[in-house]
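Every protein chain except one is present and positioned as in the full complex.
Showing subunit A:
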Amino acid sequence: MTTKLFGEPVRRREDPRLLTGRGRYLDDLGRDALAAAFVRSPHAHAVIRDIDVSAALDVDGLVAIYTWEDLPDRLAEPLPLLIPHPALTHGRTAYPLARERVRHVGEPVVMVVARDRYVAEDACALIRVDYELLKPVVGVEEAAQSAQLVHDDVPGNVGARMVQEVPSAGGLDVREVIEDAPHTLAFRLDIERSASTPLEGRGVYARWDADDSSLRVYSSTQTSTSVRMAVAAKLGLPLPKVEVIAPDVGGGFGVKIVHPWPEEVLVPWAAMLLNREVKWTEDRREHFVSSAHERAQVQFVRVGFDDEGRVLGLEVTILHDHGAYTPYGIIVPIITSTQLPGPYRLGAYRVEFSSIYTNTVQVTPYRGAGRPQAVFCMERTMDRIADHLGLDRTAVRAVNFIQPEEFPYDQGLIFQDGRPLIYDSGDYPESLRMLKELIGWDSFPAEKERAAAEGRRIGIGVGCYVEGTGVGPYEGGHVQVTSDGRVHVSTGLTSQGQGHETAFAQIAAAELGVPLERVSVVTGDTRRFGYAVGTFASRAAVMSGNAIALACRKVREKALRIAADALEADPRDLEITDGMVHVAGTPGAAIPLATVAVLSNPLRYAFDEEAARATQFAGAASFDRPPVPEGDEPGLEGRDYYSPIRSTFASGMHAAIVETDPLTAEIRILRYAVVHDCGNLINPMIVEGQIHGGVAQGVGGALYERMVYDGHGQLLNASFMDFLMPYATEVPHVETAHLETPSPLNPLGIKGAGEAGVIPVSAVIASAIEDAEGIPIDKMPISPSELFDLRRAAS
């Protein structure tokens, strides 16, 4: 690398567009498109007896009304179960429009297409659906014990049950180990529902070109390539006739990886049928009741440990509430159960989860994807052990850490990608040392005493995590240098604010030795790159970053070969600096990369002056070989893929100091410290931003955000007025320090960073409140009223 760009806090190239109102989000497109709106079920559980649309037919501007009965062939089938798993014995997915039965408030029943959204909603309001109400199943424990079924053919409401067990080194199973341990504890933990809630909801805009029999779909999605395949399959179109583009996307955080949403197949279908552009933009209430939630789990923990706090055996049983359907399989509880051991070497481990149907919105990954629950469980356990033994909480963690020389470390589990869960690298003792220094762990007891003397209650908490990032199967990159010297990079996965246009440009510019300004990056556009998986699991930088680097290396090799011919030099003596290929140490002998691009493409026609150099009478051609030699291709471009053997494991540790008001029980975070290790950093400014945002979401999940369902399955707080996303006034200043333990698994030595910030926050805040109050905290989120009640119960 001749240009120092990798690792620099380069300013984002997305920003000028987004700061001046020139971003193009889904609803900014298709100004003349018809609008779709949906009649959604107001009931959590009901049979549809009749749908009467007659009153809506006179609405001026109405174009069409569709119910399930109107849907053809494959559209009338249930939506795909995206991630099948042998343990998911009773996977169920929804129909695009409800067929006979609705299973949660918000399920789409009727689609209306009209001149604009106002008119479409007028028509929706006039459609009468006759429901026969059924008893709703709400709450995961109630569902697990209920005779009432969400799906008639799913006994006990159990979608999946899965066990993973790692016996002790001596071959004993976990229960024996715990029985024999010097100390044992058993307790229960609860985590409530939250959700991604990106500020831009979902949305789909479809254009059918009848002359060309082709379909272009824009979707606010985290995976345009897979939406494309789903749409082509559902509508029976040849794949090359469908293109899907993720335009600027206003946040995803997991919810937009689910696909195809009902609207993603219905809107393109309507556009084809009507031969008109059709658009649907989700409103906020729709997002609350018809997209996806996450987090809710009940965990039962048994742990056996020795006098120093070493975990000899850990047994966790999890009830996981996956809502009414399982389009994304059981990825969330699999991640919880496999990421639970964190940075620790557990003597023996057994985890069992049951994934349960309820008449609520479906549960699919939200940033962290099951890890916040896992870390809450493991870290609460560490704190309980420390409390039981009267040891420092960090000392108990330290005695359990996997040591730096133990990598690669096999946890003996099968991870979410179906591959062995083997940690590639890390340095947990150093992380903890850095964290304790950053927050001032050792001097805190004195600080706490001083505060107590002033009548103030403060507490400190800590939480550690390991995050499997960069899961496969693959991503690809395409890099083309055109004859004007510009470098065009494309990759198939999508962007939702992570700064990919900048980070990927940094990688390409550094690999190719060209100025950053020459590089442009396109993501999530199937017209440019058709093979991809998507953006989730903190994988974009690892997967596409490495794929782009590998593609650049192909281009560089070809450029050096062509330039060596032109300069009559040995390619091994050449390097590229500032877009010039030159002989190292000989400044005079140089050729611009732009010219190399011209020479790479033998021409018959000179479309401009530069191109004339590559035409057939320009001389210098060898008559002994064809203009494009065997095995070569015209053009200075390269494509490559990165497909890792397994995930790479990032890690981190957080600490917080909180103050609780002795009278009102108000909880305030005074300080928040993060030590983060995601291997080599491409752009530290962007990584820090990801951490800040993750912590803020974690603070929301710890203190403010929850989905409040009543016994009828009504979501009582389906608005930003009542679902309390934190404002600037609720989020603490985050102090960060980076440790860089490169991954040995990929060429750039990087690990994912997107989700990390959110993962340990509930555990950390619970730990700190517990320290301040001296009352066990085993349920999150926690509100001042709940803390107040805990105080009363404890006294």
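Here is the rule we go by: a contact is a pair of C-beta atoms (placed from the backbone, for glycine too) under 8 Å apart; a residue touches a chain by one contact, two chains touch by 3 or more; residues count from 1.
By our rule, contacts and distances are computed from a predicted model.
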Per UniProt record, name of the chain withheld from view ["(2Fe-2S)-binding protein", "Sugar ABC transporter permease", "Monovalent cation/H+ antiporter subunit A" or "C-type cytochrome"]: "(2Fe-2S)-binding protein"
Option from A:96, A:268, A:499 or A:752 whose C-beta touches the chain left out: A:499
Which residue of A:258, A:374, A:537 or A:734 touches the chain not shown here: A:734
Residue of A:14, A:427 or A:475 touching the missing chain in the full complex: A:14
Touch residues of subunit A, complete complex, unshown partner: 11-12, 14-16, 18-25, 27-28, 31, 60, 116, 118-119, 197-200, 248-251, 253, 283-284, 496-499, 685-686, 688-689, 692-697, 719-721, 725, 727-729, 731, 733-734, 757
